[in-house]
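A single protein chain has been removed from this complex, and every other one stays in its place.
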Amino acid sequence: MNLLEARDITKRFGGIVALDGMHFAAKAGEVHAILGENGAGKSTFIQILSGALVADRGKIMLRGKTVTAHGPGAARRAGIAPVFQELSLISDLTVGENIWFGDEALTPLRMISRRALNARTAALFAELGLDGIAPDRLVRSLSIGQQQLVEIAKGLACDPDILILDEATSALVPHEVDWLLDIARRRADAGKLVLYISHRMGEVRRVADRITVLRNGETVGTAETSAIGDDEIVAMMLGRRLNRLFPERHATATDRTALKASGLSVGHQLKGMDFTLREGEVLGVAGLQGHGQRELFMALAGAVRFGGSLEVWGRPVSIRSPRHALSQGIGVALLPEDRRHQGLLLAKPVRENVVLAALSRLTRFGLIDRQAEADVVSESVSRLQIKVGSPEQLAGTLSGGNQQKVVLAKLLATDARILLFFDPTRGVDVGTKAEIFAMMRDLAASGYAILFYSTDIAELVNVADRVMVLSYGRISATLPADQLSEDRILRATMIGQVAA
Amino acid sequence: ADQKKYTIYLSNSVIGNDWLQQMLRSAEVSVKKGPLAGRVDLHIETVENTVQAQINSLNNIIAAKPDAIIVHAGSVSALDPTLERACAAGIVVVSFSQVVTAPCPWKVNTDWTSTNHDIPVWLAEVLGGKGKIIVDRGLPGSPISEASNKEIEAVLAKYPGIEVVGWYTSNYELGAEQAGVAALLAANPQIDGILTAGYGTGAIQALKDAGRPMVPIVMFAYNGSATACAQEPGLKCMIYTHPPYLSADAIKLAVDVLDGHPPANNLTENNYPRLTTDVVKGDFSKGAEFIKLEIGKNVFPDLPPGLVLPASPAWLDITPQEAAGTN
Amino acid sequence: MIPWLTNGLRSPSPILLAYLGALLIFVAVSLYSPGFAHPAHVSTLIVIAAFTGIVAIGQTMVIVGGGIDLSVPWLLNSAAVATTALTRSSDAALIWVVPMILVSSAGIGAINGLAIALLRVPPIVMTLSMNVMLMGLLFIVTRGFPPPPTPLALQWIANGRIATIGLPVMLFVWLALAAIALVVERRTAFGRYLYAVGSNRTVARLSGVPVAGTTIAAYAISGFTAGLAGVLLTGYAKQSYLGMGDPYLFTSIAAVAIGGASILGGSGSYLGTIAGALILTLLTGLLPIFRLDAGALKVIYGAVILFAVAIASPQLRRFFRRE
Partner (left out) sequence: MKRSLSSLLGRTDGWGMPLVVLFIIAGLIELMRPGSFGLEQLALICASAMILVFVATGETIVVMRGGIDLSVGGTLSLASVISATRADLPGLDLLPWLALILGVGFLIGVANALIISLLKLQPFLVTLATWSIVEGIALIVQPSEGGTVPPVWFAWGYSRPFGIPISVLLLMLLMLWWAWFRRTRMANSIRAAGSNERSAYLNRVSLMGTNIAAYGISGVMAALAGFFYATQTGAGSPVVGAQYVLPAIAAVVIGGTSLAGGRGGLTGTITGAFILNLTGTVVFLLKLTSYWQIVAQGAILVLVVITGSIVEARSERSGADR
């Protein structure tokens, strides 16, 4: 018997049909992957399952019984624990308070004991094998990756019958991914159901027993993972075949130096880095959570103060602010880590987001040139295949991957020729990933210089010309193209650890 | 003779209007010339408009142990416990203008009972006991407004021919007066008289904007209002006052008490003369005095409109220029 | 055609509903008291609304940018007193006095903006303090003396009617300023920056938006419009007086909020603010007509504001659509 079954689920948002009569079934004891391109409706389905949204039509059945109660509380009582793609943490509460929210042990005076809460959290982390996150840290002070780990821990804390992981690995680095896949597997083996959503085919293949593919809000089909090839899955998702994920790599770097950093340092996180980024080059950055890559990117974009010196296109500059970084003579643009808090005005239309960083270019006689603006927007939408109802759709209502694309579009709309990509494919579907990689190589070929960090090491290996590995705020290795392999990069991240 | 110099604090609740400014200036002038010259070391403590701040300020003043405190109270009752403490500490306390309810302080004020009585009587008499009028209810919640509203209502009850067709609240503010009168003019095709508690010029402008003829108006004794009244052809008006130099009176009273010549009564109330274009006969309060408006004599087109008339008490000579701060 | 208008018609925006609310109040009162709709009275209402409307231009920008300006009352009052004190009733003097006052007003606004943007003083504290400081400074500079009457030219602008059509001069002043405000808000980079800063400062900063500059400019504009309203208000009152700015504190903010802007920033439009100013003016104008006591008036005033904003509530609309 199916533990979970969904029939004929339909959900509209105004004119947008997110789910269109989709159906789904999963059994206890399996890891069931749900795949589909950006905007296919995966997260919408997850939100309906977990009570965050109410379907317009259709029914959900648990253990053969139709679910009648709605809301997050009802879902929780039914044993469903979601790990949301866009997270559901309260940034003003601590890690411990978030994990046990509503289930805290109370003292006789009905107070929450922070000490007990922290101890319980520490015990949970120990049991799960998580370390490095203090239970009493405020969530707002954590990186996205750490927040994702906390959200996962929170999902696991109540030992649910159905654990839903919606792109829970999108900001995790390889060993954290391994950790999570292991947990998912163990839960399935213990007779629980795990729904697993990811755009990373490798992970899906490693962990999922079965997969269900969605397209445009409809179910395309379900299959045993072992019985279906990658190409076929991708074809089901996209409705077409994908030639290749990674582009062919031709060395396009010239001798011209785009960016040269000497002794670059930020607080205690980045302790003096020297490197050179050349025109036409895609320079990869690898490293574990919190080893300085965030600070590196923020510093180069002018978002945090840094020490050391910087040369851009041969001229020494001290970048004072993101505005300064984006200005004509410098032209450094950042795709930030946290798209919802750093990248997008969620309550503003896609159009305004796309052109926000490029307004000075689109202004004539002090007024915004509407035609030029519309052109930029429509070009980005088609180039990045952003799935929007119209350019006036609010950015916050886009699917996760499409939000990421809007941030990318914003970057490309500027005149910056040094691009800092911090995990640009986070949450992006394979089809678009291929687009983005091809685009990165094209940009490099046309004279851009790109600094590229990814949590997915395969991407670095296949797209970058060289890879710098950061460890404890220093460069522990720089690997040229002919020495690039996942293994080498992983090993280099460890070297620093041993040394430190 | 052997005249001691006294330290006196003036505690002021708010500074945000013309009347209060003139009040403060009158106090300053009163210790520089006339009988009090050189007798008082005056400190003015002003707070911005909250009871709590004035209580704090008074606590600080009491801690400084002055000879006397004169108080322009932001509230008629909230300061009572604090002022009683001041009295208990042997400080002479004089409350003026908006007088407090605490029994201990000496009090100086305009005779509001007579004033509030005479205002509607004049309007009713000028209208020949017949007509539709509109009435300003002043500032909601203020005890002075409330007392005035009650008295006016009571007096008008004796004139069956006078009908109050509308009220507005000016908050003693010119813009609100103009807006209120304009709205009532729009609603009432016939209005024969206006009773404002404020500037009056807003009412005049509202009449003009609505294309109505001038009607008799009672207004407050701003120089600008009196000037407009004297210069506007055909306009009949009566102007009553509540002089800012009450502060000077209060200082004088404090010095008298300190010198050992306290007044017979705890409460001193003065019935000031009223300016008018038309002196009429009627059932006015005892001792009511009406003076004809005369440009240059009791109205000064050359002086600022915000000056409150009259400028000086009889025992002192505050020139209009001094009161206006333009000397 | 104009996209926001057509969009607005398809699913009525809060702004459209705010205008609807204004119209509803106007019609209802006119039926009850026909004189209310008399052209002379309508003109008076427009003039009164114009002052609130002008102050609210700056207030709208500041609120859209995520701040609030509580220094409006005494900035306005200072400008008004300066106008009468410096011109000494001379029309000719207006030529140098008015520009000087407007520049200073914008400058004072900019100081608010500077402290808020660069020194991170919360807007409420900064502008509240600035309000108090301006009050004190005004008395120090003028020693509190009441200034001479307003020059006649200014009186004409504020009170005059254009003879041929009978419309008040102030209507045209307001319309011109409103047009500029709307263009700035919708068509300039500054306008976009303002919404960005009000929506999310971090995103704005990382997108190269001059966050500090935008904030400072918004407060400078607010200073400017408050100052301008002060200058014009002396024309209306024919004099300046202390306390003349006080009524504009809550009305300017309420006009913005009734117009559909979020008080937390990032959304709203001056187009809505205009409706807000109209509603508030209609309310003060209509209340005397009902011959109620101050208390009852306040109850009705609050209730009507609640009603006017409730009809714009999407929740309410959803409820009725379901019926």
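Order of writing sets the labels: A, B and C. Residues in every chain begin at 1.
By our rule, a contact is a pair of C-beta atoms (placed from the backbone, for glycine too) under 8 Å apart; a residue touches a chain by one contact, two chains touch by 3 or more.
Since this is a predicted model, take the numbers as computed values, not measurements.
The chain not displayed here makes contact, within the full complex, with A, B, C.
When the whole complex is considered, the residue among B:17, B:97 or B:145 that touches the unshown chain is B:145. Listed residues C:101, C:126 or C:220: the one in touch with the omitted chain is C:126. Among B:50, B:285 or B:321, the one in contact with the hidden chain is B:50. One chain of the complex is left out; on chain B, the residues touching it are 12, 15, 24, 44-53, 55-57, 59-61, 63, 75-81, 101, 140-143, 145-147, 149.
Residue positions on chain A in contact with the hidden chain: 50, 52, 71-73, 76, 82, 84, 87-93, 97, 101-102, 104, 106, 109-114, 136-138, 141, 143, 266-270, 294-295, 298-299, 303-305, 342, in rising order. On the side of chain C, touch with the chain left out of the figure occurs at residues 70, 115, 119-122, 124-126, 128-133, 135-137, 139-140, 144, 202, 250, 253-254, 257-258, 262-264, 293-303, 305-306, 309-310, 313-316.
In the analysis below, only the chains that are shown with their structure count from here on.
Considering the contact criterion stated above, no chain is in touch with chain B and with chain C alike. A straight line joining the Cα centres of chain B and chain C is 32 Å long. The distance from the centre of chain A to the centre of chain C, with each centre set as the mean of the Cα atoms, comes to 44 Å. Annotation: 71 Å between the Cα-based centres of chain A and chain B.
Shown for chain A are the residues that touch two or more other chains, of which there are none.
Multi-chain contact residues, meaning those touching two or more other chains, do not occur anywhere in chain C.
Contact residues of chain A toward chain C in the complex are 301, 303, 321-323, 325-327, 334, 336, 341-348, 352, 355-357, 359-360, 363, 366-368, 392, 410, 414. Those residues of chain C whose C-beta lies close enough to touch chain B in the complex are 33, 35-36, 38, 40-41, 43-45, 48, 51, 132, 135, 139, 142-149, 159, 233, 236-244, 246-247, 281, 284-289, 291-295, 297-298.
Residues 7, 183, 187-189, 192-193, 195-196, 199-200, 202-210, 266-267 of chain C are the ones touching chain A in the complex.
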